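Some notes on the structure that comes next.
Missing here is one protein chain; the remaining ones are kept as they sit in the complex.
For clarity, chains are labelled A, B and C in written order, and residue numbers in each chain start from 1.
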């Protein structure tokens, strides 16, 4: 229910403002006996960390996570599990804000930056922490990535990987799509030939003090059939809500997504054959989800990110007193927020899947029925 | 939490299978003292009802709703409110299934129709009510429309209207977009010039025993600034989850949506000026939502629907025993489910907004701060 | 969240007013493949049914339940499960109101009966269905009993049984406590020697047009160790909330309960020894719950019920206009609501335990660790 929590059984609550002393999350409902150290979390945070290139914000944050509860290590856990493990109680993780640069916020304190949440927070709450965007800052996504790291630990056997598939008007060529490429460039780009084009586009945008949008694709391999549920608990509905909650997200699609509007029925309905290990699908327009329940195929989603709202060109706006103003957003910003969104999209997908796994296990005991096999396994 | 409920304070629970005795919903959390009769609900159900043209399923269902609880009428309510009103207790609504045509379900009982939820329900539950798709049938959406009718009653001053903006490859021309047109044709089409093109396309599809996808657009006018909330309670996140939960939905976008990936920052960030009644936005790329909170502009969303999965061409599949089969889906079906989705998209939008209104009122007392005005109003 | 739902994974939503057309419930989250027929539910409803003796209300209600969704029967289910089974989708159950006797509600429509919810519903909602108490009527508990019947089906191996242990000032003698006795008399009394005393007390009360309170005890045998959870999900906290939600309930205690306030530490902390099948406790002051988690001992709770608020003696009150009045509550009523509460207390206990079972299975996979045994089983 609460505005700053998500998930049902794998339940994540995040807190913290951009320029407050710290931010963090509490993960409740994690199964016990799962090996988990701060290092396991840090590795994912390091992927999201700002300050790693000229196309991302220059704010320098170590984003060092501390785990304050919910884990334990003694002789017995070391012997049985190899070290520190979860205990089943809430896992509290904290990341200190280090580089929040105190300065005079005089103008920003009362002005509404176009495209930002400044005006809507003012309208709703009256009071707002305007420093760096406060709660609406993308820094909040660090807490999501930390939670996602825990979720991944639960999802043994599931691989979750994301890539940027479009920046500005430049979409990758699906024929050249190669997952191995995405770590070979600073753009999470799976199409090697697209890298120089994006680089040039981003350089142009950056120099112009402008910004550009992007589309991120994520897939989860190894999700067994049976996760998710009718009707409002559909796996795709949960994913859509989770991915749309990421800062700057403006659209979510599953499988063929919006393209399926132009499909014929024959193109849409993935045919099936019987494989050695169960059903085989001959295509995946469905994106691995039918009727809200996973089919055993890869779960595929895409998320559209709008351009960074902070740009250097002079923009018309108003302030808290109702005065019309012209403003320019200075500061340290990414020209393309989509670039740093990949670890966040992966993390949210991991959290939704971990939650779906626990919910499925609750109602059915886990596992799935397979054609020709009378037993759940 | 539960799989068949949605909303937090305006909470809807639906139940029922396609060929069971009835289907319905329970709406909990409705404010008291709101005029509500079965007729108020029926008017919306009639818009969704099948059997109204050659491009929708020929199943004949009166979809007559009965309200079993949560409303009351006596002399006092008649005098004060003009008739029957809500009492604040749960509103139970029931719609009987009339035309479920008993027949032999021999083959469908064990076969998995491609694109349907047959296989995933089998994998998850083992047991399934295969008659007409059971719980996965689009008949369930009647209950959503009933709930949406109640939501609309709460949203005095808010207009929610939907239109089909694309069928198959044929998108409406935004220059010719005219909301008044949508009720002048059987396709909810806001572009009069597109009507004959869609008609021909649908006729071709229908004759071929095939099907086609569609995109539905919905907008809500009159939503005041301040509804929604950070971070996981974002209004767009709630909308995305709700709209993606509709049968056959494969994508949701807000405002400029996926197109914003190709935008520059200047195109994206809507500028503001001061109007007589508060802030004015000079564009609406944001779709009326900033930082998850409504801005006072029209809330705009689009939903992609895949083609109807039931088609007449022979398709490869398997059955519960693991045998490979070739099957053809007979029966009464819509060639384009998107056509009947408009009232459902509207209803889900209404439910999400009613819920957001109540949540906003809970935390803040309601109303919004307006620039230059020190008081919430 | 919603006011008329309870449970987390085994989720029950009830609806209906005393004199409306019907009442019912929707049970969401039930595991699939569980044999369930209307008869399985009816047997418990028959225990709660009014009109069965001179000490309970004379309203004649057959309380015949219909299951409208969530179950399925075909050749396969008959062969595998012996008949109709749950499918994992929401189970909607409806009970029609038959004997609601239309009459003139002139006075009761505006008067507040002392001890009833008349005034508080008025204060909260303004509008209320005053006929027979509306939503606040004990008729609502029929829906709880129906849900409890489903919960019992999930709890294979768990026996839940309740008894009345005090009526008015007359408490049963624990030395004579015999569970077999409770079905041998119309009072659910486990102490045969107490039966004539209660009979006389109730006769006196009834003749005086007065009423009397009662205490109901419930125990659940066969609950394995491990159900429940820290901190706000404690099994005893969930039980307390569920049992306190029953009409006329004024107190709940677990194990030794209020008596433990007078205990010494030695009397309180149940000692343990090792039995053949796991730990043995040498006493059960804890009532089967330690730290919010079941210990494997019988779960024991008691619920205090106030006297029926409707009495024949003239009472001082006010009406909706603020006028002071003297009123007498006529109508068909139980002199001791506690008598009919036993099946309701059992049902709520069953629902809480079914929910705890599913939640435990979600987080841990189910089962428990046993001393000396390194594996969960």
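Here, a contact is a pair of C-beta atoms (placed from the backbone, for glycine too) under 8 Å apart; a residue touches a chain by one contact, two chains touch by 3 or more.
Worth saying up front: this structure is predicted, and the values here are computed from it rather than measured.
Peer 1: Of the residues in chain A, which ones touch the absent chain?
Peer 2: Interface residues of chain A facing the absent chain: 1-5, 8-9, 11, 13-17, 20-24, 26, 28-29, 32-33, 66, 68-70, 72, 74, 76-77, 81, 85-92, 94, 105, 109, 124-129, 134-135.
Peer 1: In the full complex, which bits of chain C touch the chain not displayed? Write them out.
Peer 2: 1-6, 8, 14, 112-117, 119-126, 135-136, 140, 166-169, 205, 210-215, 225-234, 236-245, 249-258, 260-274, 279, 282, 285-287, 289-296, 304-311, 313, 315-324, 338, 359-360, 364, 368-373, 376
Peer 1: What residues on chain B make contact with the chain left out of this view?
Peer 2: Residues touching the hidden chain, for chain B, are 1, 9, 29-32, 80, 88-89, 229-230, 358-359, 361-366, 374.
We adopt the following convention: only the chains that are shown with their structure count from here on.
Peer 1: For the sequence-identical pair chain A and chain C, what is the superposition rotation angle on Cα atoms, to the nearest 5 degrees?
Peer 2: My answer is 180 degrees for the C-alpha fit.
Peer 1: Going by average Cα coordinates, which chain is farthest removed from chain C?
Peer 2: A
Peer 1: Go ahead and note the Å separation of the Cα centroids belonging to chain B and chain C.
Peer 2: 38
Peer 1: Would you mind pulling out the distance in Å between where the CA atoms of chain A average out and where those of chain B do?
Peer 2: About 26 Å, centre to centre.
Peer 1: Which residues belonging to chain B are in contact with no fewer than two other chains?
Peer 2: 1-5, 8, 14, 124-126, 135
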